[in-house]
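Only a single protein chain was left out; the remaining protein chains are all shown in position.
Chain naming follows the written order as A, B and C, and within any one chain the residues start at number 1.
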Amino acid sequence: MTVQQLDVAALAALVPSGARIGVTKGEQTDVPMALTLELVRRGVRDLRMVTIPTCAFPASGMMLDILVGAGCVASVETSGVSMSELGAAPRFSAAVKAGSLKVIDATCPAVYAALQAGAKGQPFAALRGLIGSDLMAHRDDWAVVSNPFEDGDPVAVLKAINPDVTLFHAPMADRRGNVWIGRNRDLLTLAHASATTLVTVEKIVDFDLMEDETLAPAVIPDFYVTALAEAPGACWPQRADGSTDLDVVRGYMAAARTAEGFADWLSAHLDARPEAAE
Amino acid sequence: MTVQQLDVAALAALVPSGARIGVTKGEQTDVPMALTLELVRRGVRDLRMVTIPTCAFPASGMMLDILVGAGCVASVETSGVSMSELGAAPRFSAAVKAGSLKVIDATCPAVYAALQAGAKGQPFAALRGLIGSDLMAHRDDWAVVSNPFEDGDPVAVLKAINPDVTLFHAPMADRRGNVWIGRNRDLLTLAHASATTLVTVEKIVDFDLMEDETLAPAVIPDFYVTALAEAPGACWPQRADGSTDLDVVRGYMAAARTAEGFADWLSAHLDARPEAAE
Amino acid sequence: MSAGAAPVRPEEIQAAAIAGMLEGARHVAVGMVSPIPGTGALLANERSGGATRVSILGSKKTTFWTNGGSELFDLAGRGRLDAFFLSGGQIDGGANVNLVGVGDYPEAKVRWSGSFGSAYLYFVVPRVILFRWEHTRRTLVDKVDFVSAPGTSEPGVHRPGGPIALITNLCLFDFQRDRGRFRLKSLHPGVTLEEVMDNTGFDFDRPERVGETPSPDPETLALIRGPVARRIADVYPVFARSVFGVEPAAA
Partner (left out) sequence: MSAGAAPVRPEEIQAAAIAGMLEGARHVAVGMVSPIPGTGALLANERSGGATRVSILGSKKTTFWTNGGSELFDLAGRGRLDAFFLSGGQIDGGANVNLVGVGDYPEAKVRWSGSFGSAYLYFVVPRVILFRWEHTRRTLVDKVDFVSAPGTSEPGVHRPGGPIALITNLCLFDFQRDRGRFRLKSLHPGVTLEEVMDNTGFDFDRPERVGETPSPDPETLALIRGPVARRIADVYPVFARSVFGVEPAAA
């Protein structure tokens, strides 16, 4: 079996409106910006975003902010959305203040624990902490139970997270569809937990990644990958070396301070396809 | 900080009698046979073995069988002990029949789930299945609870596993004590879950494993490693290429059919140090 | 290759029967020391043009895990493993499986290796195929001494999976989940109903007329003796040599 190889637009076409979408935090070259812009072009609606566990790096915050600003998003389940040291995510903050975006507030280890349970196909995970936090009060998918192995020991349990669709960018794949992710292990957990996994990669190599015993440990095997696209630069404004073009993010933030500025930025960039500047 | 580098005997000296010992299943080059034979030489007693999740490959079954036969073991928590296609583990089977060894019977995914909870420092893990098995009836560290997120849905929960000491062999380490484990991810989970992790390695390399982005994803960082020894061949009768010298295992099994034959085999091999034939 | 030249062997009939139960499966896992299920699974893989993926455990070359030993179980928990094989020291008429031992547990007159993944996979894998190549009253018992994994579950217990069949050296049973009982499906060539009745320790249903387990057609036989035999030889060289006269390819 070989994983379907498509172009980015065809990949994005597999994402239905209303889907629960998993995205990772953008610490490495994992931000699926090209896919995001295709979703905006398509006018997808009512996405229920789950960030693993945040979108709080400049490029990942920007990606989420664009989806929110473009009206594609119904809710965001997250432990943090920002542009990191550059500041707040403008369209996200505006949507929350306007009451047009539902935020399901979480805390990072709870997202991880629930996702790991999801990746194992188990119903819930136990996690220390949380008790007494207002986060708990607003989550009907978190509960406190008694530890059956210790008297008088309340423990929080969290319903498993299983996204409908996961989107990310990765350094490379092979022709069978095995995807190499380096140290970004969150991508593997997310692919295990998701019904559909759509991946853009910097390059497709001609050898079998699973045959190389130094690369194989960091591979997501092809049977977790629904479809992929070779799309160098699809993590723009992240660069392939893991750094981010902060001027792009600053430019975006300046524009997105207002709804009009955001609309202008968006139409300019949807036309220019900056994410596909090959 | 640099991890202590010792010889195998000094490493084994860190294992106290009565300790709960984690070992992996021996699918790759992970069987800590040299450490095992040192424990026997030292006359360690009352070990509570936890196999992750089995010792049912020829070399791992043999390792566990030697510890049991030498009287080092009080109990074995396991989902399977055997020499795989070569047959049953002779001293293990004899000890169970004689009633001198306590077996805490488990099932593989339960061991993994409980170990993963242990690696996260969480009190328990939920797992499907198990309900109605006689395994459940004999485990006071397993329980059935109601899924708080679904009515009428009983779910098994398993108390976390945290070994006192983990023992394994790995392909290589660097001078800081980072250990490269290839695809044998169980070793990483076990090191996370254990209070003390003692490792023999085939070789120590002169570069920093964490600096190599293709090797780093399969590294156990030094801060999980208590001490290590460079000991090529310490996974005997496994070979560095992952194969096993089955004639050694067959020879052991023939000898260990009787207590006397086992004693002879043992004294011959404790003297000969076959695991250190460099 | 001389497909059809040599007489059909029982292992080939059994493997073909197994492959027939794997149609449409996306992913099939084969446990350790299971050469006939492995042959059946690889036959299903060949027939499907690779669409049915086969993972043979204990063989790095034929597994694709990158997340440790728990990945198989996680895959199964996610509903992504369609079929698995299970044997047992004892199997009873309710499809309960005992992999632990004979006697009043924890006392053991005989101690087997242990329950492995049975107490989980039996619940979550939709098509679990039981096999036992010693069809006797010692192995197929009225009631197992220890339930490693129960054949059926109480209502309310999450159980998308379970046994679908039991194949032995004598015959093939279907398992009826609603009734919690086996039903004889077919006798292997040359086996009589009486032989099965005499050697089975549990009660089972049977149709008016019991058919014969079909021998593989020439095309299937060619697949078994060709690509399947060559691939199984990499994992089970002793088996492949004795059944197919095939040696493993140089690694």
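We take it that contacts are C-beta pairs under 8 Å (C-beta built on N, C-alpha and C of every residue); 3 or more make two chains touch, one makes a residue touch a chain.
Just so we're clear, the structure is a prediction, and the values are computed from it rather than from any experiment.
Asks: Which of the visible chains would the unseen chain be in contact with across the whole complex?
Replies: Answer for the hidden chain's contacts among shown chains: A, B.
Asks: Identify the residue among A:D7, A:D105 or A:D245 that touches the chain left out of the display.
Replies: Only one listed residue reaches the unshown chain, and that is A:D105.
Asks: Tell me which of A:S82, A:Q122, A:N178 or A:T200 is the one touching the absent chain.
Replies: In the full complex, the listed residue that touches the missing chain is A:S82.
Asks: What chain B residues would touch the chain not displayed?
Replies: So the residues of chain B touching the missing chain come out as 1, 119-123, 188, 192-193, 210, 216-223.
Asks: In the full complex, which residues of chain A touch the absent chain?
Replies: Touching the missing chain: residues 25, 27-28, 52-54, 56-57, 78-82, 84-85, 88-89, 92-93, 96-97, 99, 102-103, 105-110, 112-113, 116, 127-136, 138, 152-155, 183-186, 188-189, 242.
Just so we're on the same page, only the chains that are shown with their structure count from here on.
Asks: Could you tell me which chain's Cα centre is nearest to the average position of every protein Cα atom shown?
Replies: That would be B.
Asks: Ranking chain pairs by how many C-beta pairs touch, which one is first?
Replies: B-C
Asks: Indicate the whole-number Å distance between the mean C-alpha point of chain A and the mean C-alpha point of chain B.
Replies: It comes to 37 Å between the two C-alpha centres.
Asks: Counting only Cα atoms for the centres, state how far chain B is from chain C in Å.
Replies: 29
Asks: Starting from the mean Cα coordinates of chain A and chain C, work out the distance between those two points in Å.
Replies: 40
Asks: Among the residues of chain B, which are close enough to touch at least two other chains?
Replies: Counting only residues that touch two or more other chains, chain B contributes 113, 116, 127-128, 153, 155, 183, 185.
Asks: Mind pulling the chain C residues that touch 2 or more other chains?
Replies: Residues 65-67, 70, 73, 77, 124, 158 of chain C touch two or more partner chains.
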